[in-house]
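Okay, so here's the structure we're looking at.
Only one protein chain is missing; all other protein chains are in place.
In this document, chain identifiers A, B and C correspond to the written order of the chains, with residue numbering beginning at 1 in each.
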Amino acid sequence: MNATPPRKLRYAMVGGGRDAFIGAVHRHAIALDGQCELVAGALSSSAQKARASGRDLFLADDRNHGDWQALLADEIKRPAHERIDFVSIVTPNHVHFPVAQAFVDAGFHVVCDKPLVHTCAQADALVAAVARQGTVFGVTYNYTGYPMVRQARAMVRAGELGEIRKVVVEYNQGWLATALEGGGNKQAGWRTDPARSGAAGAIGDIGSHAENLLATVTGLQVEHLCADLGALVPGRALDDDGSLLLRLSHGARGVLVASQINTGVENDLRLRVSGTLGSIEWRQEQPSRLKHWPADGPQRVLTRGSPWLHPAAQRASRLPAGHPEGFIEAFANVYAGVVADIRAHAQGIPADPCQADYPRVEDGARGVRFIARTVASAASGDKWTAW
Amino acid sequence: MNATPPRKLRYAMVGGGRDAFIGAVHRHAIALDGQCELVAGALSSSAQKARASGRDLFLADDRNHGDWQALLADEIKRPAHERIDFVSIVTPNHVHFPVAQAFVDAGFHVVCDKPLVHTCAQADALVAAVARQGTVFGVTYNYTGYPMVRQARAMVRAGELGEIRKVVVEYNQGWLATALEGGGNKQAGWRTDPARSGAAGAIGDIGSHAENLLATVTGLQVEHLCADLGALVPGRALDDDGSLLLRLSHGARGVLVASQINTGVENDLRLRVSGTLGSIEWRQEQPSRLKHWPADGPQRVLTRGSPWLHPAAQRASRLPAGHPEGFIEAFANVYAGVVADIRAHAQGIPADPCQADYPRVEDGARGVRFIARTVASAASGDKWTAW
Amino acid sequence: MNATPPRKLRYAMVGGGRDAFIGAVHRHAIALDGQCELVAGALSSSAQKARASGRDLFLADDRNHGDWQALLADEIKRPAHERIDFVSIVTPNHVHFPVAQAFVDAGFHVVCDKPLVHTCAQADALVAAVARQGTVFGVTYNYTGYPMVRQARAMVRAGELGEIRKVVVEYNQGWLATALEGGGNKQAGWRTDPARSGAAGAIGDIGSHAENLLATVTGLQVEHLCADLGALVPGRALDDDGSLLLRLSHGARGVLVASQINTGVENDLRLRVSGTLGSIEWRQEQPSRLKHWPADGPQRVLTRGSPWLHPAAQRASRLPAGHPEGFIEAFANVYAGVVADIRAHAQGIPADPCQADYPRVEDGARGVRFIARTVASAASGDKWTAW
Partner (left out) sequence: MNATPPRKLRYAMVGGGRDAFIGAVHRHAIALDGQCELVAGALSSSAQKARASGRDLFLADDRNHGDWQALLADEIKRPAHERIDFVSIVTPNHVHFPVAQAFVDAGFHVVCDKPLVHTCAQADALVAAVARQGTVFGVTYNYTGYPMVRQARAMVRAGELGEIRKVVVEYNQGWLATALEGGGNKQAGWRTDPARSGAAGAIGDIGSHAENLLATVTGLQVEHLCADLGALVPGRALDDDGSLLLRLSHGARGVLVASQINTGVENDLRLRVSGTLGSIEWRQEQPSRLKHWPADGPQRVLTRGSPWLHPAAQRASRLPAGHPEGFIEAFANVYAGVVADIRAHAQGIPADPCQADYPRVEDGARGVRFIARTVASAASGDKWTAW
């Protein structure tokens, strides 16, 4: 068997047209490693905008569709050597479920943005469908694709921090500190609209990243939570600020903060974990550094690309230390994991778990549950809401 | 009248002998400005250690007492030109109340360490006594003596941050991450002992500083709180980790974290305040910087000693910008405020509020209430405990 | 005329095969924007390795060549609709000149890595050839592709720093602190070999980046220089450490340091510029920040993606503020400039200078002169060597 990958994977995109933000990020991330090519799309909910967007991206006319149903129908009909290997779903949240369900049911591998779907029932249905089909399903919790997050995870798993006692995770932004949604900002518009965003605002949009970061790095489960959600910008229908107390498995305590009204703050996702043997801190805005306070020596600053990192962190890096990598590379690491899994699937072999390292549909479902339980807790007068 | 101060003030110290930590800090801070001299003391609860400590500090034998009662009795008898102007109480917490009460009742000005006393009833009694006597009473919430904290307070008061929406204050340390108290560490011993420390551990020792910082800078009141306290080091009788959700006046939300089990963390008190017009962040470990994110321009880094600071910040500084000041200077600023008030009192004139800028007995009492309400909330299954 | 680009550009690569570092960086950078596709190559000086590397990259066999001469001959013969638009030269330094010269002479657009060539005579020949052919020629001084470097350049040009008085530029690394070249490290091998690297070691490899950064941001010319070069690792044939005093145009003074023996340091390129109205500092390891000290207000921290940046900086950015971009994006900005220029060229119109923003062959030639004059100064007992 030839060890060299015989060809690039083919993919389609649903959503991500001209006005979108995250679709372009997905495409940049996929392009980075040269392993996949975009061959088809239904890039907008407006058929006209979808086709114009497809032309920008050099799509052939017969694979540049006005809606996702047409895309799916066309792909099903194509011969195997033309057919896409996977679809990437980058629409607003409310569209995730029908598209993902349909492509999974048709046997396609899927990558879907987060939060996965609106309800736990949808999430459970999707988990079941993926299990039934045996297909690959990745969720782009991109922040856990950063090499130093993988280093943090590896350190916890290796016991280097001892027993974890306290976790503080925050995701603060400032871009919704004013009522942008009233001024026609498309990103703000759908994110503050319950019909399109779901039952939660900030907690869904960015709190779910914080939850994923906490769960991925520490491996701890949320057992009880106590949430305070607020819509602090007058007139806003969904929360733009949330804070939670967490009771985690193994007796650990946690705090989770997600806010989009921290005026002037850019994209400040950060995690601190304290254990009996040491503490760590990671901040997304300086993603190549992981601060580590061992109990028995001075603070260390671990940096991406160093020879003393765990293999999972080393493998997730493309450039030597000191040559900054960023958001796109972390995103690309999620896709690299999906690609490795799809290639293994094509060869009929189990994927190397070190290669196929990406958030699964189950991670997406857990995130949906987190949002649901947070919203329930916020509405309750009881201190603790069980998971 | 002569504008030159005619003489140094005379003070006595109760507590702060050979093994103590904070007593020496008080003395360094008082010494810094050359405005006061230590003339008497009862420096330890052990008479022998008290006297040995007094000799270290060049106290005259007849003013070097074995207990605070003897000190007080002696001072009352001395002629005015020898008598102390104020007493500084730096004992473990449980001794604060009787000493403070006795000196206030005898008409002396008092400086007392925090947390002020063990119970709200004691705090109320002390507030009443001070009001009755008309004496000066300072509480050494030293962190609010930092120039850049005063700058933060001035910015909030001047409306530069707009309406405050979110406050996150944390005080994290790691020194109690192991059961130091079992090994004879004196500082750890009394702080983890309910009889000497009071009803709270970390929340009393450092959470009270966090509360004072929040209240001082923002001027907001805690209206409801929801606390989770834990004693995460096995066998510990008092909390070593606490997290709170806060509902503040004017609809603002808050989070307060105080933990002494963050392995490797030194003394990480930090405050973030977000308002409609801007956000700020201050960290005690880099106290000369105040980060400011105005809504309409790039981040600014305000530094101690700069000409564009508010007067209250400029006045609190002794050295030019770039010549680091620290903990001692912040502490000295509290004493400088007390000294200004005592001098005004001696002259029978109202103190200039810009000079007599220090935490009062009422601030101390509010801190005691904060501890009590936090402990009550931690024991409750209701989400919100009213202030 | 259609505003939409009608097709991707086709390019070939010379060098950059399996063991190479920088070739993959070029490919990632080119891939990022989806504007070009790799269609041909001669990827190594070993024909066998060249072909294996090409297969890794999905090159068709008939465009996967064993040497660059074959590549060139093949491209010349191909019809226009298959022929490459440009070649990217990413070989060790000593190969740059013949390849670049041959492709330019054949009328191809060229991107070449730095330092451009070994001698001023070669550089002058190349400048003349490009002028004669009227083709596009970019030099991948990638660090000046960072958005915040472009912001710095724009601030200087707009007079925001006033008259520039002092410039300090440093490029420190530690990877050559030991005699790696003796252990078979390919990167270290050619960089420390005069035959392949040229007359200079660290000054050529990284000092040339420092010179380009200084010249690009400040627009000042080096008029006199005074260099001290050392080979501090025993047995090394070329400098691994260099420091220069600079006399710049308009009376400004400068210091340039380039060293590869700073044990443990990663890739610390940094620039500080002081003018009569303000100072700035930029560091490559945190590339999204530009510190600015205006004379009349507090320090500001300008960040990539902010609305108050100059257009040249805004245009060079792909992601919102707080979503880290890095080395690849800066590299991609150089290519984006080249691509814009090639597209304009193809349309027979002058390029928009704001789009076609990239280092030219003349910048490469100036860098070669910088290296030559530095080596001359290092060998001289006179303090000042004229440019």
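Simple rule for what comes next: contacts are C-beta pairs under 8 Å (C-beta built on N, C-alpha and C of every residue); 3 or more make two chains touch, one makes a residue touch a chain.
Everything numeric in this text was worked out from a predicted model, so none of it was measured.
Touching the missing chain, out of B:224, B:318, B:345 or B:369, is residue B:318.
Within the whole complex, the absent chain has one touching residue among A:101, A:299, A:314 or A:355, and that is A:299.
Within the set C:33, C:181 or C:241, the residue that contacts the chain not displayed is C:241. Among C:69, C:276 or C:347, the one in contact with the hidden chain is C:276. Residues of subunit C in contact with the chain left out of this view: 161-162, 165-166, 168, 170, 174, 177-178, 226, 228, 230, 232, 241, 243, 245, 247, 251, 253, 255, 257, 259, 261-265, 272, 274-279, 293-295, 299, 380-384.
Annotation for subunit B: contacts to the undisplayed chain at residues 4, 7-8, 21, 24-25, 27-28, 31-34, 38, 55-58, 173, 175, 265-268, 284-287, 303, 305, 318-329.
Across the interface with the omitted chain, subunit A contributes residues 292, 297-303, 306, 308.
Assume only the chains that are shown with their structure count from here on.
Chain A has the Cα centre that lies closest to the mean of all protein Cα atoms in view. At the far end from subunit A, in terms of centres built from Cα atoms, lies B. Subunit A and subunit C, compared by their mean Cα positions, are separated by 34 Å.
Mean C-alpha position of subunit B lies 55 Å from that of subunit C. In subunit A, the positions touching at least two other chains are 265.
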